[in-house]
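The structure under discussion appears below in the form of structure tokens.
On to chain A.
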Amino acid sequence: MAVAAICACAVACGGWIGNFAQVLNPPVRPAGLEAHETSAGASLLGQFRASASAWLYLHTDLYLHNGVEMRPLSDAEKLAGRHGVGAADDGHEQLADENNLVTVVPGKERDFRGVFGDLERATAAYKKMEGHKHNEPENTLPLFRLMTLIDPQFVPGWTMGATIIARDDARTGEALSYLKQGLRENPDSVEILSQLGYYDITRWKRLDEGAEWMERARAFGYDRFKFLDESELDALRSVYRWLGLCYRDMAQFDKLRSALSEGARLFPDDVIIARLLNPPPIILSDSAKKAWTARIEKAAGSQIR
Partner candidate 1 sequence: MTAAIDVQDLRVRYRSKKGNWVPAVNGLSFQVAPGEIVGFLGPNGAGKSSTLKALMGFVEPCAGECRLFGAPAGSLEAKKRIGYLPEVAMYYPFLTPIETLTLYGELQGFGARAARKEAATLLEVVGLQESAKKLNRTLSKGMLQRVGIAQSLLGSPDLLILDEVTSGLDPVGRKELREILKDRQRQGTTLFFSSHELSEVDMLCDRILILDKGSLIEERGVEALKDQLRRYVLKYHGPAMIMGIPGEGDESEDHVFELRCSTKEDLILALEKVQKSYGQIIDIESREGSLEEYFIDTLERAA
Partner candidate 2 sequence: MKARVYKALAKAVVLESIRRKDLWVVAILGFLILVSSGALGLFGIGGLEIFVKDLAVSVLGLFSTILAVLIATRMMPEEIKQRTLYPLLARPITRLDLIIGKTLGAIAVSWIAFLLLAALTGLALAGFHVTFEPIMAQYLLAKMMGLVVICGLGVAFSTLMTPSAASTMCFVIVFGSTMISRALVMAYESCSPLLQWVFKLIDWALPQVSLFDLGGRAVYMHWSPVPMWVMGALALYMAVYFAGATGLSWLKFRRQPL
């Protein structure tokens, strides 16, 4: 009797856990309501895992700085003309903008606390960060894997993780497969799609395949334009620029005009899209045209990552 009851409980629990897992991570996301909108448990756990992933993401910065905590400058500090520690001199500066960052524990010259400040600098993980070097970003990869495991919908975990993998040209394929894994969890992510396109275009010079990814990103972005957050808007802006460059180089001017006109309508203040749409005056010499094009490409590239 007792054994039967236990078995029944186990079956019920197993069924419940199975259902619960499906609620949390449905294989096919419903077009209407999200899981967290229909289940309190999913909502609570969803909030927890989103927070956990965001916390892990912030933690990667500590890895890079070997435990030294950094913070952005306050408005008052910026107004007072204070500068951040500056970019690392080891070529990792693309991972974060550190011109605006200072150490959380202040340097002696800016610390009124006297001996307490000295003690904190001696006991906390603190060092002068001007001209600092980062730890190997690859060390943070386990964290990215962990954060995307905890919350597969945490898009920065996929995109930044792929960026770190792709720092080594030889691992571009690995970065692409990591991104595709992220795409399976976030099929309409403009950021992931644009980054997939970016690697196809810049690393493997596969303009047509790159343009395909970009077009998918463009379609999703255009449909949800009003609901995109800041990072997705940045990604969509880059999508239009890269589409302009791809179609120009593939001499597909109709597509170029169509994409760039749409981009110019959505981002009317974007100089690069405007220039790509309206090429420079014909009076420029060939060398000046080449220099102008190179500048545009460089600017577009730096704004993507």
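Note that in this section a contact is a pair of C-beta atoms (placed from the backbone, for glycine too) under 8 Å apart; a residue touches a chain by one contact, two chains touch by 3 or more; residues count from 1.
The candidates came about this way: all candidates are chains of the complex that A comes from, given by their letters.
Not measured: the values here are computed from a predicted model.
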* All of 1 or 2 belong to the same complex as chain A; which of them touches it? -> 2
* To do: Using the touch definition up top, name the residues of chain A that touch candidate 2 in the complex.
  => 59, 62-63, 66-69, 74, 76-77, 80, 104, 106, 110-113, 115-117, 119-120, 122-126, 135, 139, 141-143, 145-146, 149
